[in-house]
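For reference, the structure is listed below as structure tokens.
A single protein chain has been removed from this complex, and every other one stays in its place.
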Amino acid sequence: MSELFYDAAPNATRVAPARETERRYPDKPAEVSLFGTCVVDLFFPEAGLDAIRLLEQQGIRVHFPQQQSCCGQPAWTSGYREEARAVALAQLDLLDDGRPVVVPSGSCAGMFRHHYLELFAEEPENLRRAEDLAGRTFELTEFLLKVCKVQLVDRGEKHKIALHTSCTARREMNTHLHARELLAQLDNVERIDHDHESECCGFGGTFSVRMPDISGAMVLDKTTALRQSGAAEAISADCGCLMNINGALEKQQQAFRGRHLASFLWERCGGEQ
Amino acid sequence: MNQRIPVTELASDFKGRAREALADSQLRSNFRTAMDSLMRKRADAFSDEDEREGLRELGNHIRARSLSNLPDLLEQLETKLTANGIKVHWAETVEEANEIVHGLIEAHDGRQVVKGKSMVSEEMEMNDYLADRDIECLESDMGEYIVQLDNEKPSHIIMPAIHKNARQVSALFNEKLGEHVSEDVDELIQTGRRILRRKFLEADVGVSGVNFAIAETGTLLLVENEGNGRMSTTSPPVHIAVTGIEKVVSNLRDVVPLVSLLTRSALGQPITTYVNLISGPRKPDELDGPEEVHLVLLDNGRTGAFADAQMRQTLNCIRCGACMNHCPVYTRVGGHTYGEVYPGPIGKIVTPHMVGLDKVPDHPSASSLCGACGEVCPVKIPIPELLQRLRQENVQAPDHEPAAVRGAGSKYSRKERMMWRAWVMLNTRPAFYKLFLWAATRFRALAPKKAGPWTENHSAPVPAARSLHDLARDHLKNSPIRGEKS
Partner (left out) sequence: MSARNNILTKLRTSLAGTTPRPDEFDESLVTGPWRYPPEQRIARLRELMEAVHTEVHQTTEGDWPELVAELLVKREITNLLYAPATPHGKQLARAWKDEADRPALRVYDRPIEEWKAQLFNEVQASVTGTIGGIAATGSLVLWPDRHEPRLMSLAPPVHIALLKASGIHDNWYDMMTDQNWAAGLPTNALLVSGPSKTADIEQVLAYGAHGPKELIVLILEDV
């Protein structure tokens, strides 16, 4: 597997990969590709569109390769490595043009950034391409904050929100502070901490259907914490979590909802700046 | 509300036990409160992030270095221990280990054994093995004692009785000991102390685990807070230590960072009350300490994990329990749900090698892969990565080439494999995928109201009226910054 991180001999004893140094960011590019992710595609298309609008607002020409589908994560996390590889290869071919790739979801960005390297570990040519893709993949909030260096102008009313950060953004992508910083730029928005903020919402892809009882207990705690935080709505930069959180809230017949950060930002800061 | 959950009454499968645990509000609140507090303590003990991360890297380095040289280190350890007067025994299986321990006790006509906390002895189910042979083997760690008294297994590797509250312990003492003890924790502990003191006085043999075995000096290191470890290894005339073959480190100085990582990760303590380094039996001029010290080195599947370079990392584990303290799944279902000696994230990755993946087929899936465990592990075991690997092993076809884990392929299903093949078709052929999007959005009103287990906790998902593919194409066509029209 990912020998890349480890000693070369296949049976050598592994040490942990070196601590990630702070990522170095390029200057703002003229063009990017948006990888929408399958969940956004089908269930949160507006969030994807708002991500495009936010990028355009920064003067960036956005491409949306129409051949894109899924990053391969569902199969990967279910243990279907070959199947994940096949789908990953299709995206790798598609995104091979050297353009930066922006993904409005931490977990799919994490697939590109980390797990493709494991999937293609034993195929030198594809591994090289995967490394290249990993190097130019950015999660949306990361891209806005670190590459575009946005200065958001808040045009909305006073508003209180709770922020749910996906576990991938937090632990795999190190982007968990980016959404916070973006929100902090909004003068009229107050971010309220919720109970057990750093805890998983219980989605975990197929975990939510394989272990519905445990996943259900987790999402019940998460939605309760979000509702009781005193915020008017929940914001997240990951549609997997949002599907989980909103689906559960609807089932519980609660009015409270979560919204994608891109939509929230576009609503408050959209238009010419 | 359940008073207690004796092992025998638990459901026979993971999911069933999870359901029972989730329904037990007392159990859930006991765990939530305890795990919250343990997480807070750990965070306080590692307030300097750089210091913590540097130390974790060192911890990982030491464990990896030891494993990379494990057979030689074990031999060095054996030579040194022998020179120090400690007798070394090797056991491939728990049966062999039990036979060795039993043989040693018999050789001294032992009838009473006191035991300090040892997870390896739990692997061996030593208490039961000895009880069947008319030898009383009494747990002396307070938590273990409580659990043993209630015929249970530990629900946490550091805090065995964490699933019980004081009221439950007091009821247990009243019932089993005929002692009228209040729910005051001090009073409960003093009762335990009184009873166990007598046992320490009378015991013929003391059994303990080992936290680290130091090859350089031939030393067994044990950490603890209660003093029962010191008692068990000092007071009886014979001391038998049992441990896994992975516990060896090269140098004495290696234990400095490891002990610090262990006690801070486990309990948030800068150090435990006692760090006990044992390098031999009583010398001729000494007045106490056991006349004989034995070490039993147990394999029990460890060589199997060792054979695979990725799974070998499970042997880094120093059994601190931090991964379970931070696990949102463990916090909700508690330790007994796992049905095995080691619960929580660490249990999920070590148990398959001990008992076979087919005995714990649901373990790898019982994780949202949130990564909290890997984030806190003091020796940087990539637990989520290993869970992922086990999921792969779990769905391998049974005829797959030599399996890396015993009992692999236990979740293999042709139907599911076919389903994923179809998913591949859908996601690698843009025309299919678009057709799928078209159909899903067009016929969204027909989306099923029940979508399997998903709708147990969620409303049925309804696709949007138009997919992002559609919206993006239209938008980019008219965008002031023109995009690709593909």
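Order of writing sets the labels: A and B. Residues in every chain begin at 1.
Assume contacts are C-beta pairs under 8 Å (C-beta built on N, C-alpha and C of every residue); 3 or more make two chains touch, one makes a residue touch a chain.
The structure displayed is predicted, hence computed values, not measured ones.
Colleague: Consider the whole complex, including the chain that is not shown, and state which of B:179, B:216, B:358 or B:456 touches that chain.
Modeller: Once the missing chain is taken into account, the touching residue is B:216.
Colleague: Of B:27, B:104, B:157 or B:188, which one is in contact with the hidden chain?
Modeller: Among B:27, B:104, B:157 or B:188, only B:188 touches the chain that is not shown.
Colleague: Among B:15, B:42, B:153 or B:230, which residue is in touch with the absent chain?
Modeller: Looking across B:15, B:42, B:153 or B:230, the contact with the absent chain belongs to B:230.
Colleague: Considering the whole complex, not just the chains shown, which residues of chain B touch the missing one?
Modeller: These residues of chain B touch the chain that is not shown: 30, 33-34, 37-38, 48, 51, 54-55, 58, 61-62, 64-65, 68-72, 74-75, 90-92, 96, 140-143, 146, 159-162, 164-166, 169, 185-186, 188-190, 192-193, 196-197, 200-201, 216-217, 219, 225-228, 230-231, 234-235, 237, 245, 250-254, 256-257, 259-260, 267, 270-283, 285-289, 297, 299, 303, 306-307, 312.
Colleague: Footprint of the hidden chain on chain A, which residues?
Modeller: Interface residues of chain A facing the absent chain: 7, 9, 11-13, 15.
By definition in this document, only the chains that are shown with their structure count from here on.
Colleague: Using the average of all C-alpha atoms in each chain as its centre, how far is it in Å between chain A and chain B?
Modeller: 31
Colleague: Considering only the defined contacts, which chain B positions touch chain A in the complex?
Modeller: It is residues 15, 18-19, 22, 53, 56-57, 60-61, 64-65, 67-68, 309-310, 312-313, 328-329, 332-333, 362, 364-372, 374-375, 380, 382, 385, 388-395, 411, 417, 420-421, 423-424, 426-428, 430, 433-434, 437, 440-441, 452-459, 461, 463-464, 466-473, 475-476, 479-484, 486 of chain B that touch chain A.
Colleague: Quick one: which bits of chain A touch chain B in the complex? Just the residue numbers, please.
Modeller: Within the complex, chain A touches chain B at residues 1, 6, 10-16, 19, 34, 36, 38, 40-46, 48-49, 52-53, 56, 59-67, 69-70, 72, 74-81, 83, 86-87, 89-90, 118, 167-168, 170-172, 198-200, 202-220, 243-244, 247-248, 250-251.
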